[in-house]
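Removed from the display is one protein chain of the complex; every other protein chain stays in position.
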Amino acid sequence: MLSEFAFVGVLVIFATLLPVAGLAVAWLIRPKKPNPIKQSTYECGIEARGETWVQFRACYYIFALLFVVFDVEAAFLLPWAVAYQQLALYAVIEAIIFVAILAYALIYAWRKGALRWI
Amino acid sequence: MTIEHAVQIFAFIILTLMTLGGGLAVVTSRNLFHAALFLVLSLAGAMGYYVLLDAGFLAIVQLLIYIGAISVLILFAIMLTRGLMMSGQVQRNEQWWIAALVVFLIFVVLVVTLWQTTWPIAEAEALRTPNVAIAQLGAALVGPYAIPFEVISLLLLVALVGAIVLAREEGNQPAQADAETGE
Partner (left out) sequence: MEALINWLVTTFPPLSEGLARFIVYVLYSAVLAFVAPVIIVVGYTYMERKVLARIQDRIGPNRAGPLGLFQGLADAIKMLTKEDVTPVCADRVVFNLAPILATMAAILVFAVLPVAPGVIGADLQAGILYVVAVGALGEVAALMAGWSSRNKFALLGAFRAVAQLIAYEIPIVLAILVVVMAAGSMQMSVIVAAQDVPFGLVLPVAFLIFLVASIAEIGRSPFDLIEAESEIVAGFHTEYSGMKFAFFFIGEYMHLFASAGIATTLFLGGWRGPFAGPDSWFGVLLGFIYFVIKTTAVIWVMMWVRGTLFRIRIDHLLDFAWKFLVPLGLILVVTVAVALKLPVIGASSSRWVALLAANLAAALLMMLSVSVLARRSRSAALREVAGVE
């Protein structure tokens, strides 16, 4: 198993080399003519005003939290799915309870209006 | 020393630099966003440790959940902070030497405890058979560890309900205004 991850490690190195090499080639070839107007932040063609921040809305955070919950659920269901073919029916019942509790979490979020992107 | 040993030790050194260096950078960085990115680096180092310990499934779960979900959550929370763009103040105050002393004492206690414990070594052969390790984990989740398995789902439910309740309390005003204009 270690040798397989060694391949992933080698691929990480090569996968980082490609963009670096591409950017280096581009840095050599491209024109460099900076001026202040080109380098100002783009705001649909007008002058940029104010700080760069976005209004805090709880919906961003709730979606991310819901994703964490379901991600952890998936991480627990996957070993169960691998062992599924050797397990008996009671294992299925336990997994159904697990899924049902988390499905209730989704329904709760839905009913309380937490899934609205407004 | 075989090539395999050398590669493993080299990888261990690199991973330690990543994890510890990343952790150090998180607490000393002046820019909050950079601190979050160094946290991602540190978690990636921890993922490498799982690989070195022959726990491939755990390494990928670490990547999926810690770097993919929890780091995104932390980054969301940080990016929605106003005034993030300004470089923040140094993360120290005048009592830092007391904190350093306490931390050093805790470190000594931990090292002594870890040194004196005899750690049981698992039989590595079972881990290398394809799919046996993950299948055993799955069977254990519905066998001896069934109660913790169900309690985890309850824990996740409670966390989500808590977050939604907290978010609704703060966002109560707009909801009421909508209700009034809607009627």
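Chains: A and B, in written order; residue numbering restarts at 1 for each.
Note that in this section a residue touches a chain if its C-beta (ideal position, glycine included) is under 8 Å from a C-beta of that chain, and two chains touch if they have at least 3 such contacts.
What you see is a predicted model, and the numbers here were worked out from it, not measured in a lab.
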In the full complex, displayed partners of the excluded chain: A, B
Selected residue (touches chain absent from view) among B:Ala69, B:Leu141 or B:Ala163: B:Ala69
Absent-chain interface as seen on chain A, which is shown: 1, 3-8, 10-20, 22-23, 25-27, 29-34, 36, 38-44, 48, 52-54, 60, 63-64, 66-67, 70-71, 74, 77-78, 81-82, 84-85, 88-89, 92, 95-96, 99, 102-103, 106, 110, 115-118
Residue ranges of chain B at the interface with the undisplayed chain: 2-4, 33-34, 37, 40, 56-57, 60-61, 63-64, 67-69, 71-72, 75-76, 79, 85, 130-131, 133-134
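Keep this in mind: only the chains that are shown with their structure count from here on.
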Where chain A and chain B are represented by their mean Cα positions, the distance between them in whole Å: 15
Contact footprint of chain B on chain A as seen in their complex: 1-2, 4-6, 9, 51-54, 56-58, 60-62, 64-69, 71-73, 75-76, 78-84, 86-87, 90-91, 94-95, 97-98, 101-102, 104-105, 108-109, 112-114
Complex contact set, residues of chain B against chain A: 4, 7-8, 11, 51-52, 54, 56-57, 59, 61, 64-65, 68-70, 72-73, 76-77, 79-80, 82-85, 127-128, 131, 134-139, 141-142, 146, 149-150, 152-154, 156-157, 159-161, 163-164, 167-168, 170-171, 175
